[in-house]
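Only one protein chain is missing; all other protein chains are in place.
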Amino acid sequence: MNDMTQHFHQVEMKPKEFKSEVEPVWCPGCGHYGVLAGMYRAMSELGLDPNYTVNLSGIGCSSRTPYFVQSYKMHTLHGRAGAVATGTQLARPDLAVIVTGGDGDGFSIGGGHMPHLARKNINMTYILMDNRIYGLTKGQVSPTSRKEMKAYTTPYGGVEEPLDPVLYMLTYGATYVGQAFAGNPKMCASLIKGALEHQGFSFVNIFSQCPTFNKIDTAKYFKGLVVDVPDDLELDDSSSAMAHVQQVNRQGKLAVGLLHQSQRTTLDQEMARLVKKVGGNAEYDLQKIVDLSRP
Amino acid sequence: MNDMTQHFHQVEMKPKEFKSEVEPVWCPGCGHYGVLAGMYRAMSELGLDPNYTVNLSGIGCSSRTPYFVQSYKMHTLHGRAGAVATGTQLARPDLAVIVTGGDGDGFSIGGGHMPHLARKNINMTYILMDNRIYGLTKGQVSPTSRKEMKAYTTPYGGVEEPLDPVLYMLTYGATYVGQAFAGNPKMCASLIKGALEHQGFSFVNIFSQCPTFNKIDTAKYFKGLVVDVPDDLELDDSSSAMAHVQQVNRQGKLAVGLLHQSQRTTLDQEMARLVKKVGGNAEYDLQKIVDLSRP
Amino acid sequence: MEKSDLVIRVAGEGGEGIISTGDFISAACARAGLEIYTFKTFPAEIKGGYAMYQVRISANHIHNQGDTFDVFCAFNGEAYELNRHLLTPGTAFVYDGPGGDFEPDLPDGVSAYPIPMSATAKKLGEKRAKNMVALGALSHLFNINEETLIRVLSDKFGKKGEKVLAKNLEAFELGKGFAQALEKKDSWRVADAKEPKDVIIISGNEAVGLGAILGRLDFFSAYPITPATEVAKYVSEHIPKLGGTLIQAEDEIASISQVVGASYAGKRSMTATSGPGLALMSEMIGMSFMSETPALIVDVQRGGPSTGLPTKHEQSDLFLAIHGAHGDAPRIVLSVENVKDCVEMTAEALNLAEKYQTPVILLSDGSLAFSTQTIPTPKADQFEIIQRKRWDGDGEYRRYALTEDLISPMADPGTPGAMHIATGLEHGETGAPRYTPENHETMHRKRIHKIQPLVDEYRPAERDGVEGQATVGIIAWGSTIGVVREAIERLTAAGQKVKALYPKLLWPMPVAQYEAFAAECDQILVPEVNFQGQLSHFLRAETSLKPIPYTICGGLPFTPAMIVAKVEEISK
Partner (left out) sequence: MEKSDLVIRVAGEGGEGIISTGDFISAACARAGLEIYTFKTFPAEIKGGYAMYQVRISANHIHNQGDTFDVFCAFNGEAYELNRHLLTPGTAFVYDGPGGDFEPDLPDGVSAYPIPMSATAKKLGEKRAKNMVALGALSHLFNINEETLIRVLSDKFGKKGEKVLAKNLEAFELGKGFAQALEKKDSWRVADAKEPKDVIIISGNEAVGLGAILGRLDFFSAYPITPATEVAKYVSEHIPKLGGTLIQAEDEIASISQVVGASYAGKRSMTATSGPGLALMSEMIGMSFMSETPALIVDVQRGGPSTGLPTKHEQSDLFLAIHGAHGDAPRIVLSVENVKDCVEMTAEALNLAEKYQTPVILLSDGSLAFSTQTIPTPKADQFEIIQRKRWDGDGEYRRYALTEDLISPMADPGTPGAMHIATGLEHGETGAPRYTPENHETMHRKRIHKIQPLVDEYRPAERDGVEGQATVGIIAWGSTIGVVREAIERLTAAGQKVKALYPKLLWPMPVAQYEAFAAECDQILVPEVNFQGQLSHFLRAETSLKPIPYTICGGLPFTPAMIVAKVEEISK
């Protein structure tokens, strides 16, 4: 089987063995540590062979994550990790492809790529480390910042409605959507593990406090708001997930847990189908193609 | 009142008087003619002063529209009309700002700007001329193309799920969302008129056949599928609209009519509030600002 | 010029079969062992509007579209009006009449042949047969090989059934009959059929696609844009046969990003675009450079700047191709002369990207994009496939190891022991961030100097013209080269001491070759189709040459006659 599941249960490594030689550079108390812990744990539980894993990211505090993980990895440009990862995944459908990045990276400059990752069902896992702020550039509003937040270039308070990443991704047709809080690395781990196992585009939004620049969306704030997804949510129906998220949002709360999972052909499977259809293979006689242009 | 409504009912012009000296260059039978007719009619009914109207567009057959309309206008770059229009609208909130463009222009290359037009509630009208194809470049799949469509660079058939523009815009928080079929210029006109009157970001998706390159989404095809929005739809609740659209889609049909309308502060109003808050005005003593940097 | 080097122009309303008429003539002549070089302009609008197809036919090798046409066939009055000023004594003029939409008032000396195309098509009850009537007439009047033409038509219409074929052949015969009834007043004729050659006939854009396939491309990311889209069209049809992938991305930024991602995964990867797309790719091209990830970008240049003249020819993206990224990020820039180059240099450019682990930009242009030409049939195995340097598994793996040739071994994901990070941040040998002044200098030198050997490894720029000292030396790039070749032929035939240099590697610059060439020339003329004289700029900056720029930028290529005239002007 030419997909990434062949690399599951190939290694026995403890979570901490997935740490790379580079030490995280995040501020003390940063939620991103929790996400990273969740990743280590998920990879460990899956027995994911790091040699067949590619971690990609854009630019931001969160986008430093790949440096800290044992695997192949690429630190790309602000907003472009998803698009770069698309190339990697289609080129090598046997790899486990993971993107980590921030709310700004993903939904501001990278927002144009998101719909297409989901609707094309690129077989990758996208982990959004949502601190509702631009961390690395020292605290400007991001598209998930609450309107009341005063920040670097909004000294008189914000002026825009925030967006909801999971609602977006559900609308975009992501086939796996979960949400968690970085303060609960166990839930992070379980959702990331599920995402990695999922065949298709999986998205996990993780609320991750930035104590340095976001003084309103603190760990305590998040902790007080999260409510678990009820057991009876119809997981394979994205409209149920959307309705649920909207309802929880209206109560001023945050829904955490697995929100949606469904199956649809992935783009690499479609491509494989095409190759099969035309009888493609590495030994194909190229002269036949040349000859088509004879007068 | 410093908004565009002051320019309503300022002129008495017949629809055809809104025609510019440039003749449309579209193919015979192109749906875009219907959209244009709808625009003329809406402008006429509103008595919109063309001197205070700015039509903007990106690149595509649909993006030629501004050339054909009496008004100020700007023919910008592929995918950028919404972003350019944001600058125009914020700079001059007294203008009526209209964007016309294609499905590729708006949801492929321009897709990164769309969420922000809506969530920031930029006071403009965005008319998407959705022919489910790249017309101007001679027929490649667009993000709204149905999967079964064979096209220029998909000779063996498409490989991706199409997206639904109105579902996207509802998720993005557009405060006015309508959908119509170009074969019904009257409905187009009435939705466009409503969109122009609306304070905030208004979006009208218009199914517009491309007989030259899209052989499957013909006028006849569209005509057979449209179903009017029921009278009892809760217009101010975007979740109702989303549920309705999804339900109609599941039946393989297309919902047409006004889907959603609600009120929220527009970004230019927020900006005006800021100016007021700091006592801003054109005569403000700039020396006071300089003096803040004394040692 | 001997009369058997013939240029035929057919023009009319888009949709009247102008393009297919030209294609039939081209194919027939190619089958008859002749060479062809075509040139087309499409209507700027989608449907209708003026369309033009010009085909140059010769028994000898052809380098360009010619100065002007010898035979003009007008399908309607608009086509006539737009070309009337180009009719000179001696031109043969075939037109729709009687019964057409115009009555020509011809300049003296033009030989006119009225052929009732519309009327005949109408009579046949098949409006679309108009061009067949024209074709029959043209075939008879100008010795277009009837046998091969009929075979081409049979191959084409045969697929659509007996009846369609019969109808078209009937129209053809009627056209021929009208021509037979007319007196031949000029001496233009296509050369007689020769031994058929082993050729293909293909457009520049398709040829880029073919080059990519023969260069064993694995991954192509497309975003449509005129005049580059047909590259993707061609690749989309054939790449699955090799087991490869073509994806249409959401925009050009996504395209180049996907290319970089696929290349990181070990695959030969490319995209093709035009100026606006190349501009959008600037930042990610810098990332390809910095992270040393191979990437091929083909830029089919069009009239700029901005949306510009999207369907017209220009060679004006050289500044952007060489300088388009922030920071110091020089890359390999190549340009093609003709359709044959489109095949060969695309395959080669893929190799160079892999070998040097850097972005490669291959420049084509609007006049080649749709120009179909006969070229010797490429042999699938004539293309060497150079693989990127890969880690041999020895010792500790460092992605950016400082090696002697400055090129570090890569490792595909899945290579045990070689996990690493590729990054756009400044980094040390392992890829970990490193911001010290010394490291930045060292790594900069590595990335920038590693492509320098290419200047000597690459085949030297071809030289043309007289041996020894010349009064004028011409340096040309891109499709202008083919025009200069013919100008040089004419000038040397006229006894002028001229020579030319045809660089195809534009960056890094083969400075020594330029210097050696210039040493043998009294003056250097650099014709190019842009406003600022972009190659002249680089010659002034990087060599001791003092070029005389000769620039035009009206959306059309040069003609040999223009070059000849210019040389005569400056050598007075």
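Labels A, B and C are assigned to the chains in the order they are written; within every chain, residues are numbered from 1.
Here is the rule we go by: contacts are C-beta pairs under 8 Å (C-beta built on N, C-alpha and C of every residue); 3 or more make two chains touch, one makes a residue touch a chain.
This structure is a prediction, so every number in the text was calculated from the model and none was measured.
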item: Contact set of the excluded chain (shown chains only); value: A, B, C
item: Among B:Lys19, B:Arg92, B:Arg146 or B:Lys215, the residue in touch with the chain that has been omitted; value: B:Arg92
item: Residue touching the undisplayed chain, where the options are C:Pro305, C:Pro376, C:Gly393 or C:Gly417; value: C:Pro305
item: Hidden partner chain, touching residue among C:His61, C:His85, C:Lys163 or C:His326; value: C:His326
item: Chain not shown, touching residues in subunit C; value: 44, 274-276, 278-280, 282-283, 286-287, 289-291, 301, 303-312, 314, 316-317, 319-320, 322-330, 423-426, 433, 435-438, 440-441, 444-445, 448, 530-532, 534, 537-538, 540-542, 552-556
item: Chain not shown, touching residues in subunit B; value: 22, 50-54, 56, 66-67, 70-77, 80, 83-92, 94-95, 112-113, 115-116, 267, 271, 274-275, 277-282, 284-287, 289-291, 293-295
item: Residues belonging to subunit A that touch the chain removed from view; value: 25-28, 59, 61, 75, 77-79, 108-109, 111, 134-138, 140-141, 143, 152-156, 212
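Here is the rule we use: only the chains that are shown with their structure count from here on.
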item: Highest-count interface - the chain pair sharing the most C-beta contacts; value: A-C
item: Geometric centre distance via CA averages, subunit C-subunit A, whole Å; value: 42
item: Where subunit A and subunit B are represented by their mean Cα positions, the distance between them in whole Å; value: 31
item: Sequence positions of subunit C contacting 2 or more other chains; value: 240, 250-251
item: Junction residues of subunit A, two or more chains touched; value: 112-113, 115-116, 267, 271, 274, 277-278
